[in-house]
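In this view, the complex is presented without one of its protein chains, the others remaining in place.
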Amino acid sequence: MLLSIALLVPWVSGALLVALDGRRRAVAWLAVVALAANLAVLGVLAAEVSTGGVAQVVTGGWPVGVGIVLRADALGVAFAALSVLVLLAAAAHEAIGGVRSRTFPGLVVLLSAGLTGLFVTADVFSFYVFFELAMTASYALSAYGGKRRQLRAALVFTAVNLLGSFIFLLSVAGAYRVTGALAMDQVAQRLLTVNPNAAVLIAAGFFTAFSVKLGLFPFHFWLPTVYAGARPAVAAILSGAVANIGSYGLLRFGVALFPEQLRLAGVALVVLGAASIVYGGVMAVARGDAAEMLAYSAIGQVGYVLVALGVGGPVGLTAAVLYSAVNSLNKALLFLASGVRGALVAAAFALGALSVAGVPPAAGFVGKLELFRTGVVAGSAALVVLLVVGSALSLVYLFQVYQRRFWRADPQAVGAASPLAQRLLTAALALLVLALGVWPEPLLAFSGHAVEALLAGNSP
Amino acid sequence: MILAFALAAAFLFGSGAYLLLKRDLIRMVAGIMLISQCAVVTIIAASLGRGRAAIAVAPGDPVSDPLPQALALTALVIGLATVALLLALVHRAVVVFRTAEQDRLAATEAAHEAALERERRADREEVGPAPEEAGPAEEEPADGGRAR
Amino acid sequence: MRPGGRDGAPDAVVRVVARLLPGPSLMVAAGLIAKGYAEVGDGFAAGVIVALAIAPSYVALGAEGVEAALPVLRHAPAVAVGGLLLALASGFFPLLLGEPPVSHRPAPGEHVVKIGALELFTPLLLDIGVFLLVVGVLTVLLHQFGRPRREGGR
Partner (left out) sequence: MVVIRGGAAPPGAGQRHRGSAVDWPGWLACAAALAGFALCLLGWLAGGGAFALPWAPSLDLELSFALDGLAVLYGLLATGVGALVFAYGTRYLSLHLEHQRRQAVERWRFWPWMALFAVAMVGLATAQDLVLVFVFFDLTAVCSYFLIGFDRAEREARTSALMALLVTVVAAVAMLVAAVLLYAAHGTFSIPELLARAAPSATTTLAAALLAVAALAKSAQVPLHFWLPRAMAAPTPVSAYLHSAAMVAAGVLVIGRVHPLLARSEAVLTGLLVVGAASVVVGGVLALRRDVLKQVLAYSTISQYGYVVMMYGMGGAAGNGAAAFYVLAHGVAKSALFMTAGAVTMATGEDRLSRLGGLGRRAPVLAVAAGVASATLAALPLTVGFFKDELLFTAALRHGPTTAVLAVVAAALTFAYVGRFWGALFLGPPRGRVGSTPVLLVAPVVVLAVIAVAGGLVVEPFARLAEDAAGVSAGGPVALSPAYHLDARAENLMALAAWAAGGALLALPRVVDRVSRAVAVAGERAGPRRAYEMAVHALNRASTALHDREVRDLRTSIAAVLVPAGVLIGLAFAATPTAGAYVVGAVVGADWLILPLLALVVIATVVIAVAKARLAVALALSVVGFALAAVYALVGAPDVALVAVVVETMLTLVFVAALARMPRAAPERDAGAPARVRRRRRDAIAGGVAGVAVFASVWGFLSQPAPDSVSAEHIRLTPAAHGSDVVTVIVADFRGLDTLVEITVLLVAVVGVATLARRRLW
């Protein structure tokens, strides 16, 4: 019931809002309210599933497999809530600053519907359609602003991600062909007896699709152009909410559907993740443009998720979930902060920077702690060294930019301060990042539940 | 037949990919359209069971697997939607950039890049004087007793 | 795609055809929806067919021309959104009854009132919603890609 409402709220309100003129203040705020309502429902749902339960519903009341299975477990709800939170922040950011296009608020809410749907569906094809809903909304959003750079960003983003989507669809077709089912549980069950060659080829397709979405090295080339070119709010949406599809997809499809293949590819994942960390980190150092620096940083940060996933096991997976969550908040905070001027912003940016570098008391430190645990569990000194190098790189690139922007900026270059509300919003996000670092238990516990839920589906 | 479908899908995808790499944005859209066709034909080819259309099925009839057909319908519609959006993007890009060539789009990015050089240098300075800038800037000079 | 008529001075014949064509197409569409679950075709196909009937007008008259000839098309966005809302309503009304979404009434196995081939049950609402949405959406699409009075569109 709650699950269906979580879908219904953004869907209907998005449909209504998209018909209204989003440049009107009231409409923009209505979108914020709709997102807040969505978040609230997801919050209640999260409370329900955090004790290990799942909310499941099959459309039309048909048997599993005939109807579409919607299932909210801790993993899905966590990602959904997180993404909607980021959307909420971005929408509020724009609502305060003044929306520049008629359709922005409606599209954000519909994006929220798509994301919520794909995080709570337990059906492979339904995942694809929700995924397309979310992606199509983001394609439309990526051109928001309409300037040359934004247009180019949108073009690159759309073309590359469409390619990724179709690769995904090919793999869905393959999954159906070899299992004769679409419900994730059934697919997982039947995949166990499928010819390993076919299974691994399908898994490779899924992996490619999600890697493109995440912007992992070497699938990342589109990402800097897009994140740096898009407006800050859109960049926050793309990196903080839409990119979650990639990490969630890798977790869900990798662990629940293709555990064997994931094990097989463990080393390859770690290597790719390590390459992402180093590449993104080094590239981010001398960028000059804060947004571009953050874009490369994003490439590096998702590397950590991949490394943790490659190591696997409860510790590694928990680290992957936790780090995805923290990273998504960090990126939302930093991208939004990069578009705001005035008091409070420097502090918010600094907190975000500390969080990315994994320095307490910001939330990122919990993520780093879990990652180090992963490295130690894997028994790999190289991995630990890599993590240290990654932290060092992130300190260098973030604080170089921080100091240039907030410490040395000559007064003439700094424009007028942004509206106070916008700054307060950024500060609120920063406080959230701080709070999750000071009191990490909710984050840790929920990540733990999420991984339990993920692994529980694995051993029927 | 399996091989034939696989070959058709491969040609659609390969040709689509080749078109995506062209400079002409219109050809890029055509590439995406081909890849979308590739996905639909693959879904249909993934049917489990062939026969007549699954309408008013009597038990035991050999019918075509209806599920992939439903999926193909959805995929077709989504393909239409996304291609239309991509076309609109390309169209807008052509209006704004006054060219349908990707290279020219990238050229505007290069201008932006160049404008960033000053800030990049500023970034580098934040970590201290460059070695080639010579010298201990803040440490005392080696003959520190010398009054200025 | 180069129209015969000059900008702003379309042939009277074209105008007439443009006005007339949607009529029969609506009939076909109605048929496609009315046949229910029995045969090939659904709201989606019906919607595209209607849109295809509108399309020649856009080719011939250009966006402004069509708007002048068929003022009703101005409401396309509302139709599209209305269609989506109707479809969503048909999908989610069961929540009110405590049932899973996309449950339909009459429930499986129960008796359905039929008028000819037309079955009166809630999936029909879904189909109508889809039809309205597709017509609205494709009309907007045609409008956006249609020939403007002057190129540039800024």
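Here are some notes:
Order of writing sets the chain letters: A, B and C. Residues in each chain are counted from 1.
What we mean here is this: a residue touches a chain if its C-beta (ideal position, glycine included) is under 8 Å from a C-beta of that chain, and two chains touch if they have at least 3 such contacts.
Treat the numbers as computed from the prediction; the structure is a model and nothing was measured.
Within the full complex, the chain left out of the display is in contact with A, B, C. Touching the missing chain, out of A:Ala92, A:Ile167 or A:Leu262, is residue A:Ile167. Considering the full assembly, A:Ala143 is the residue among A:Ala55, A:Ala80, A:Ala95 or A:Ala143 that touches the omitted chain. Mapped onto subunit A, the interface with the missing chain covers residues 11, 15, 18, 59-60, 62-63, 65-68, 70, 101-103, 106-107, 110, 113-114, 117, 125-126, 129-130, 132-133, 136-137, 139-140, 143, 155-156, 159-160, 163-164, 167, 170-171, 173-183, 186, 190, 194-198, 200-205, 207-208, 212, 218-222, 224-225, 264, 268, 279, 282-287, 354, 357-361, 365-366, 368-369, 372-373, 375-377, 384, 387-388, 391-393, 395-396, 399-400, 403, 407-408, 439-441, 444-445, 448. Residues 1-24, 26-30, 33-34, 37-38, 40-42, 44-57, 63-67, 69-70, 72-74, 76-85, 87-92, 94, 98-103, 105-106, 109, 120, 123-131, 136-140, 142-147 are the ones on subunit B that touch the missing chain.
Where subunit C meets the chain that is not shown, the touching residues are 1-2, 36-42, 44-45, 48-49, 51-52, 55, 58-59, 63, 67, 73-74, 76-77, 80-81, 83-84, 87-88, 91, 101-102, 104, 106, 108-109, 112, 119, 121, 123, 126-127, 129-130, 133-134, 137-138, 140-148, 151, 153-154.
The rule is short, and it goes like this: only the chains that are shown with their structure count from here on.
Shown here, the protein chains touch in all possible pairs.
With touch defined as above, subunit C holds no residue shared between interfaces to two or more other chains. On the subunit B side of its complex with subunit C, the touching residues are 53, 55-56, 73, 77, 84, 87-88, 91, 95.
Of all residues in subunit C, only 77-78, 81, 84-85, 88, 92, 95, 98-104 touch subunit A in the complex they form. Across the complex, subunit B is touched by residues 38-40, 44, 141, 144-145, 152-154 of subunit C.
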